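Structure incoming, see below.
Every protein chain except one is present and positioned as in the full complex.
Should a chain be cited, it is by its letter among A, B and C, assigned in written order, with residues numbered from 1 in that chain.
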Amino acid sequence: MKNLKLEKAQNLEMWHVRGQAAPAAIASLSCGAPEMFKINSFGDFGFTTATGATEFYLVDEKDGSVAAELKAKAGDADTFMFPRQDALFVLSGEGWKDMMLRVSAFNFKAADDSGYITANMAGVSVWFRVNSTDPNKVLFGCDPSYGHYLYETLCDVIKEVAAL
Amino acid sequence: MPYRLLKYAFKNPEELGDPRYFDQPEKLKSSYDVVIIGGGGHGLACAYYLARDFGITNVAVLEQGYVGGGNTGRNTTIVRSNYLTPEGVKFYDESLKLYLDLSDDLDINLMYSTRGHFTLAHSDSAMRTSRWRAETNKHLGIDSEVVDRQFIKNEVPYLDLDCGGTHPIMGALYHGPGAVARHDAVAWGYGRAANVRGVEIHQKTQVTGIKTNDDGTKVVGVETNRGFVQAGKVISMVAGSSPRITSMVGLKTPIEIFPLQACVTEPVKPFMDTIIVSGSLHCYVSQSSRGEMVMGASADPQELHSTRSSFDFVEGLTDQMMDLLPFTGGLRLMRQWAGMCDMTPDFAPIMGKTPIDNFYLDGGWGTWGFKATPVSGKTMAYTVANDKVHDLIKPFGLDRFDTYKLVGEKGAASVGH
Amino acid sequence: MKVIDCPHIGKRPMSEFVYGHEVREMPKPSEASDKEWADYVFSRDGAPGVKKEWWHHVPSGIWFVFERDTLTDKFIRLVDIAEVQYEL
Partner (left out) sequence: MSYRLQEQPFEWIDRSKTVNIEVEGRPMRGFEGDTISSTMLANGVIHMGRSFKYHRIRGPFTFANHDINALFENADKTHVRGDVELAEDGLKLKGANTIGGIAKDKFRHLSLLSRFLVVGFYYKGLFKPRFLRPFYERIIRESAGLGKVDLNWRGGRKSKRYGFCDVLVIGAGPAGMAAAKAAAESGAQVMLVDENAQIGGSLDYQYANDASVADTRSELKEAVLNNENIEVHTSSVAVGWYTDNWMPINTPNGIIKVRAEQVVMATGLFEQPSIFHKNDVPGVMMASAAQRMIARYAIKPCEVAAMVVANEDGYRAALDLLKAGVKINAIADLEDHEDRGDLAKQVKAQGVQIYDHHGIYEVEGKDRVTSATLCPLNASGELDTSRKTTVPCDGVMMSVGWAPATHMLFQCKADIKYDATIGQFRAQSLPEGMFAAGRVNGVFDIKDQIADGAGAGQQAAAAAKGESADVQRPEPTKVRQSHEYPIFSHPKAKNFLDYDEDIQLKDYINAAKEGFDNIELIKRFSTNGMGPSQGKHSNMNGIRILAKHTGKSIDETGSTTARPMFHPTPVGHLGGRRFRAERVTPMQESHVAHKAVFMEAGAWLRPEYYDTEATRTESIHAEVNAVRTGLGIIDVSTLGKIEVFGPDAPEVMDRICTMRMSNMKIGMTRYALVVDEAGVITDDGVVVRYADDHFYYTTTTGSSDPAFRTLQKQILEWGLKAEAVNRTGQLQAMNLAGPLARQKLAPLTDIDLSEEAFPYLAARTGTMYGKPVTLARVGFVGELGYEIHCLSGDAAEIWDNLLRDCADAGIRPFGVEAQRLLRLEKGHVIVTQDTDGLTNPYEAGMPWAVHMKKDFFIGKRSLEILKPLQARKLMGFMFPESYSGGTPKECHLLIKDGELNGRITSVSYSPTFNRYLGLAYVDDMNANVGDAVNVRLDDGALVEAELVSLPFYDPEGKRQTCDVDGTEEKVA
């Protein structure tokens, strides 16, 4: 489990899309409609997913083009786009799924890499999105107030695991 | 060498067991004046006081398992009276007073050991609750006070006041008379003392139904796995099985059952002479007379009628315990078990008469049943003998919920041990 | 550690859930006497048996309703939310 690297993800913006009209707006996007807890991926890490009948998440690459497209399509009152300020990280390296065994009860090795995974990691609720092209890279995010703690803790665990 | 042990040493083997602690009566009689459901501490104590104080001996104690096999054998073994409400304080202090003489009354060494009881406070709100209890206790003459970090350091030098860096300890509620006792011996002592006075103790006898008169307003007897028994009065003293019994007479109560787990380490040379409870970390530890560290935490979060063990209980407890007492990391957990905790909305028991004549209830003991064993036996015996609710338990009637007159024991909503 | 099998997110350990207590139908407040209302607020049918309960999966923020046997801790079936909805 050598060469594990944890970095803070840069230039990604995140939206939490809700409302009675949200499904229609999301469906009209050029990247298509996501299935429940499945990654509908575009770009390196960009994606949309559905976590409820009228609840969607959008992570957009730096140019924000998809978000702009959605804003235009949504337009009327019945769609609410809340900007999300999650603490975002990228974990890379072959053994990342083995390292996860030390901090989360979720079985990443058996999981389908195209899933929008939600699990508890080191005591914090975290969502995961495996990179669509490189299975040894995963983007994950949590509530910003836990960001500092999660980063410090994971660096500790990676140091311990690297020493094994 | 104490005289008593000499007496036992030279007793010839045949005489041993005369009298037995508990007889094994072959058959159930067809009827009894009083049937007590539950052969734990409360049931046996009630039988003892009925016989001793009221001469009522035509009594049967029906135990589905073995004597003291329910929560009596599974609890924290802590005895204290530093409760929050005046009703709670008076009730539990009477119990503590009874405990002080109980070894002599029952002629058995309960190993009742006064140790001092710390309820640690890890936040300013916990400190406020501690002072609230201390002030109420002092008002009612209970030895209980808020102590600071220095006092704790002196009494328990091996405790890490910074708690590993989060939730540092700010102070504690210290209750000098807090004690521990050998829980099994309490049941055996009461059992033998009742048995000797003619009370019948039937083990492996499960109550499967309660028979009432036609309109269900009066109890007449109980169905068991050994046949029907008529009863002048029936008392339910089954703690974790209370809802199962009360549903037999169509009586709904607020009692809900949650598993409460505990564990012990291997027995080590005694070093801890006090009892440590943490309200914020929801855990407790004391060292038994056998040298084992007896540890536990709060009840499991979801209702379950089972004494199964869970591993996340062990993980949570050991994680917190190493913050409080770092050296315990080097000890080994030998055994874990669980009891069935009968919780009520206001953390106070449900005792006394019920809407159904001749059917009395002693339940809702949450994590405080063992502490109340003597006083519950005494007050329930009085209530059953006179069909009049004893003053001490008036505030704990089932009807209090109909009129929203809840007991304020829940206070700041963190369960004490 | 108990495992709960959920739609979309699959089998999850119980440690990821918050217990939301039993689903209890609320009587019409205006028609309930004081005693009947107090009975609804405080009384529980605490005997062991199969109960409909709320369970909240914290990481994904979803509420589920399951039927569970409170004697054996067995999750029997997922209950459609519509089954437990009620009008005031």
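In the analysis below, contacts are C-beta pairs under 8 Å (C-beta built on N, C-alpha and C of every residue); 3 or more make two chains touch, one makes a residue touch a chain.
Being a predicted model, the structure only gives us computed values, none of them experimental.
Participant: So which of the visible chains would the left-out chain be touching?
Facilitator: By the stated touch criterion, the chain not on view contacts A, B, C.
Participant: Touching the left-out chain: which of B:G227, B:G250 or B:P270?
Facilitator: The single option touching the absent chain is B:P270.
Participant: Sort through B:P25, B:G65 or B:G232 and give me the one touching the missing partner chain.
Facilitator: B:G65
Participant: So that we can see where the missing chain sits, which residues of chain A does it touch?
Facilitator: Residues 16, 18-20, 54-55, 77, 80, 82-86, 101-105, 107, 109-110, 122-124, 143-146, 148-149, 153, 157, 160 of chain A touch the chain absent from view.
Participant: Tell me, which residues in chain C touch the chain that this view leaves out?
Facilitator: On the chain C side, contact with the omitted chain comes from 1-3, 13, 18, 20, 29-30, 32, 34, 37-38, 40-42, 54, 56, 61, 63, 73, 81-82, 84-88.
Participant: For chain B, which residues lie in contact with the unshown chain of the complex?
Facilitator: On the side of chain B, residues 1-2, 4-6, 8-9, 13, 16-17, 20-24, 65-69, 73, 86, 103-104, 108-109, 111, 113, 123-125, 128-129, 131-132, 135-136, 138-139, 157-158, 164-167, 182, 184-185, 188, 192, 203-204, 265-271, 289-292, 308-311, 314-315, 318-319, 321-323, 326-337, 345-346, 403-406, 408, 410-413 touch the unshown chain.
Here, only the chains that are shown with their structure count from here on.
Participant: Any idea how many Å lie between the Cα centroids of chain B and chain C?
Facilitator: Whole-Å distance between the two chain centres: 30.
Participant: Could you put a whole-Å number on the gap between the CA centroids of chain A and chain B?
Facilitator: Roughly 50 Å separates the two chain centres.
Participant: Indicate the residues of chain A shared as contacts by at least two other chains.
Facilitator: In chain A, no residue touches two or more other chains.
Participant: Two or more other chains touching the same residue: where does that happen in chain C?
Facilitator: Residues 1, 15 of chain C touch two or more partner chains.
Participant: Which of the residues in chain B end up touching chain C in this complex?
Facilitator: Chain B reaches chain C through residues 242-244, 246-247, 252-257, 301-306, 308, 310-312, 342, 345, 401-404.
Participant: Applying the document's contact rule, which stretches of chain C touch chain A when the two form their complex?
Facilitator: Checking each residue of chain C against chain A gives 1, 8-9, 13, 15-16, 57-62.
Participant: Show me the residue ranges of chain A that touch chain C in the complex, using the header's touch definition.
Facilitator: Chain A residues touching chain C: 36-37, 51-52, 105, 118-120, 125-127.
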